[in-house]
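Just dropping this structure here.
For this depiction, one protein chain was excluded, whereas all remaining protein chains were kept in their positions.
Chain nomenclature is as follows: A, B and C, assigned in order of appearance, with residue numbering initiated at 1 for each chain independently.
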Amino acid sequence: MSLQPETFKSVVKLAAERVIASAPELTSLDQAIGDGDHGFNMKRGFEAVLGKLDAISEQPFDEALKTIGKTLVMTVGGASGPLYGSFFLAAGEALSHDKHLPEDIADVFGSGVNAVSARGRSHVGEKTMLDVLVPVLETLKNAAGHPDLIARVSTTAAEAVERTAPMRATKGRASFLGPRSVGHIDPGARSSCILVQAVCASLEGKQ
Amino acid sequence: MSLQPETFKSVVKLAAERVIASAPELTSLDQAIGDGDHGFNMKRGFEAVLGKLDAISEQPFDEALKTIGKTLVMTVGGASGPLYGSFFLAAGEALSHDKHLPEDIADVFGSGVNAVSARGRSHVGEKTMLDVLVPVLETLKNAAGHPDLIARVSTTAAEAVERTAPMRATKGRASFLGPRSVGHIDPGARSSCILVQAVCASLEGKQ
Amino acid sequence: MKKFINSVDGVLAESLDGLAAAHADLVTLGPERKFVRRRELNSRKVALVSGGGSGHEPLHAGFVGYGMLDAACPGQVFTSPTPDQIVEAAQAVSGDAGVLFIVKNYAGDRMNFEMAAEISEGRTATIVTDDDVAVENSTHSIGRRGVAGTLIVEKIVGAAAEKGADLQACVALGERVNARTRSMGVALTSCTVPAAGTPTFVLAEDEMEVGVGIHGEPGRRRVKLERADAIAFEMTTAIAGDLDARDGNEALLLVNGFGGTPAIELYLMYNAARRMLEKRGLRIARSLVGSYVTSLDMAGCSLTVSLLDTETRALWDHPVRTAALKW
Partner (left out) sequence: MKKFINSVDGVLAESLDGLAAAHADLVTLGPERKFVRRRELNSRKVALVSGGGSGHEPLHAGFVGYGMLDAACPGQVFTSPTPDQIVEAAQAVSGDAGVLFIVKNYAGDRMNFEMAAEISEGRTATIVTDDDVAVENSTHSIGRRGVAGTLIVEKIVGAAAEKGADLQACVALGERVNARTRSMGVALTSCTVPAAGTPTFVLAEDEMEVGVGIHGEPGRRRVKLERADAIAFEMTTAIAGDLDARDGNEALLLVNGFGGTPAIELYLMYNAARRMLEKRGLRIARSLVGSYVTSLDMAGCSLTVSLLDTETRALWDHPVRTAALKW
């Protein structure tokens, strides 16, 4: 059973809405170890995505993902703009090359994750969004085809975000804090978790 | 019985000490309807006077008053510097012209008051130090020779200062407040009262 | 009180030493720090001497230099300088063309400069600035305060003096500029005088004080904090209502920060004020935005509008080389 355009649209819609609604939480996480703009950045970007939702959902999936990526790059700014932008641009690019959803989801998601890592020159363990994205990718690979896949992905994201708290940041703005970055959840990890869980929720039909 | 140098010295000393000790009160009166510096201004000036007290008390009274005046002019600044300075300069000048203390106190004091009025282009009723100085001058004239003179002067000053509260300022910094200057005691009136009462207290020996 | 200071008593001296050292190419300190004067003097021009209480930096010491002041006398914080400072400054910088005192209209400033003028040898003249429309203009009272418009008088007369105007011409020019200049200020927070250690007044988180001067004096009234446009509207209305401005008049618009307000907000206020003044038919031909006439650390700003003519515009444009204004 292949991904339906309506499903795709409702997934994007819910993800955008959830991240927009979480702006205050993301902002206050970013106030603690960053500069307090992550919530507004994500809100601005996903509002722009929502504004183009109809057009996006008429595009083929690869083009749609690239449009989302471009939109994020051009409206978010900060660190998260190029990173999420690169994620979606690369995921769209992967889809263009003979990949299909949902069966190739791990490959497509993996292309996005690689793009974040390349753009950010960062790896797991540096207290960034990668500390959610990489574990999610692992689950997508390891539990592929498993009937519980969606639930497992969602749990992975939730657990991964908590594990960023004890980490010491070496990338992003929180790295300037050195040891003082310890004890706080990374805002970008949290926004990744929100996005991933929104996709899961939408696909499971429980909005 | 003419004024003794030691008496003069102790009068100046007490007046200076009292006004210096009142700096916080004068400052907070000036914060309400001025710029909050009257206490520091008076403190600075009378500390300078105290610093020269030995030299001053070796001068003839007219010169001593002029030295006090010059010292105030050159250290106080603001409005009160030229005004108190002019008061003492003019009082000293009056003494130089065949006046004697204590018998000519009303004339000498009156010269000082006139100098304030001339320098400030101000009159009674404008909510300034003149609203203490002029009533005190009246009492000096009217109760001249009276055994109670000192007590009466002291009472006059105390009553006069209270009467500045309902006045609307038309001179000095408080005038900028227009009707909002009403309801507050004028800081310069208060410092005049403190000086006058200190002189009275010193002369009566109750320090 | 949160300030970069060592001791309450040392603030002024240490700050002046810093200014003199940072701008040693332009200015030098007089003995006992009684004044700040130009390093290079020109004995043939009218000497411009200003001064006033400190706490308004860069006014006045930051305006000492070619094309503006010859000397500035800094008083204690918010306290007029003493006559001896002014006399010595005048002596140090005056040549044959006389000395012009530029004095903001405060009882203290006027009296101290007056005493100085009485004592000074040589020719002196005085201009008094009184541009603050927040104060009622009455002949019974001392009248209006001199605030940020003083900068404009100092700049324009400074240029004229540099170009050889004589003392009388400088006075006439300064009075003309002052008469065509109006200001009004709004405070979002009080300032804190170092020696006092606590704010001069206290505003609630949702309050502002309209019509303040530059010494932490309370203003016209205390109201709820408003949007920038509403604030700019009240200020431009008061200013324009008091200026004899005609349609098409050229004007200089100065948006002045009080010390605690950043440039991003000042430019926003400039944008609002300019729009409103243009709607009233003024042409904003020249602009200045920045913290030039401050009130210690007060958050707030003032607007100043000064009507220009061909002569005053050219004098405004004339080169100036001071610590705070350079072009």
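One rule holds for everything that comes next: contacts are C-beta pairs under 8 Å (C-beta built on N, C-alpha and C of every residue); 3 or more make two chains touch, one makes a residue touch a chain.
Everything numeric in this text was worked out from a predicted model, so none of it was measured.
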Contacts of the hidden chain among displayed chains: A, C
Touch criterion as defined above, residue of A:A15, A:L29, A:V49 or A:V73 at the omitted chain: A:V73
Residue ranges of chain C at the interface with the undisplayed chain: 2-7, 11, 14-19, 21-23, 54-55, 57-58, 62, 188-189, 205, 208, 225, 227-229, 231, 255, 259-272, 274, 284, 287-289, 291, 294, 296-297, 299, 301, 324, 326-327
Hidden partner chain, residues of chain A it touches: 27, 31, 33-37, 40-41, 44, 73-83, 85, 119-120, 169-173, 175-178, 180
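As a working rule, only the chains that are shown with their structure count from here on.
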Chain A-chain C separation of Cα centroids, rounded to whole Å: 54
Mean-CA-position distance for chain B and chain A (Å): 76
CA centroid of chain B to CA centroid of chain C, Å: 32
Residues within chain C bordering two or more other chains: none
